[in-house]
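In this view, the complex is presented without one of its protein chains, the others remaining in place.
Up next is chain A:
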Amino acid sequence: MNTRFLGLELRRAVRNGRYLIFTVVLPSVMFVLFVNLYGDGEGTFPNGLPVTTSLMMNMALFGVMAGPLSIGARIAVERGLGWQRQLRLTPLTGAGYLTTKGALGMLVGLPGILLVCVIGAVEGVRMDAPHWFGVLATLWLGAIPFVLLGIVIGLIATPDGMQAVTGLASMLFGLLGGIWIPADVAPAWLAGIMKALPTFWVKQLTQAPFVSGVDVKQALLVIALWVAGLSVIAVRRYRAQN
């Protein structure tokens, strides 16, 4: 991987005002909004997780999705511009391009997660250091399927259709993934769909140390399947275009 390439990509992402608002700030704003909506944050969900902690995880998860998806959108724009053609006149390989975009997606997702957790601590979420670390690490690694999803969308959608596809994807993976509504209250058929999405299982993994009954094995299996499937699509799609 070329670090200069990654460096410039990062600088461009940070320079983009929309990135800062939607992927870094928005999850935290939503979090504060929800905490105030649900009262003083003293309550506890039936599964034993404090309301504030659960909301924090959900909104961090929202951030985990938003950042990487925005990176995908940029791939579509660059494709439309013909920038990829320019890159193909350099020694940069397809693998180099895709891993750089992947690393970028991971880095771009991080500030939003961190900010939500910092605000969580301010709002009264309490856990010991290893648990904080575990939550952060799980959320961050949970970004992997969404980074790949962003890349796949970026390689398939047109620059014009990008906005709609990204919106649809964050709706699908957010709403149906259980960020906004818990799977427990969904009818069986809907719960079935929710449990097929990586969002649901990343959330399960994040909660695993605090609640009982999380099927870690199944969580890892579903997420691994998404990662593998999306990787294959991304590589094939990139090859087909070049």
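Throughout what follows, contacts are C-beta pairs under 8 Å (C-beta built on N, C-alpha and C of every residue); 3 or more make two chains touch, one makes a residue touch a chain; residues count from 1.
The rule is short, and it goes like this: contacts and distances are computed from a predicted model.
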Omitted chain per UniProt, picking from "Glutamyl-tRNA(Gln) amidotransferase subunit A", "Pyruvate dehydrogenase E1 component subunit alpha", "Cytochrome c553" or "ABC-2 type transport system ATP-binding protein", is "ABC-2 type transport system ATP-binding protein"
Please identify which residue in A:T44, A:T90 or A:Q218 touches the non-displayed chain.
A:T90
Positions on chain A contacted by the hidden chain, ascending
2, 4-5, 8, 11-12, 15-16, 78, 81-83, 85-92
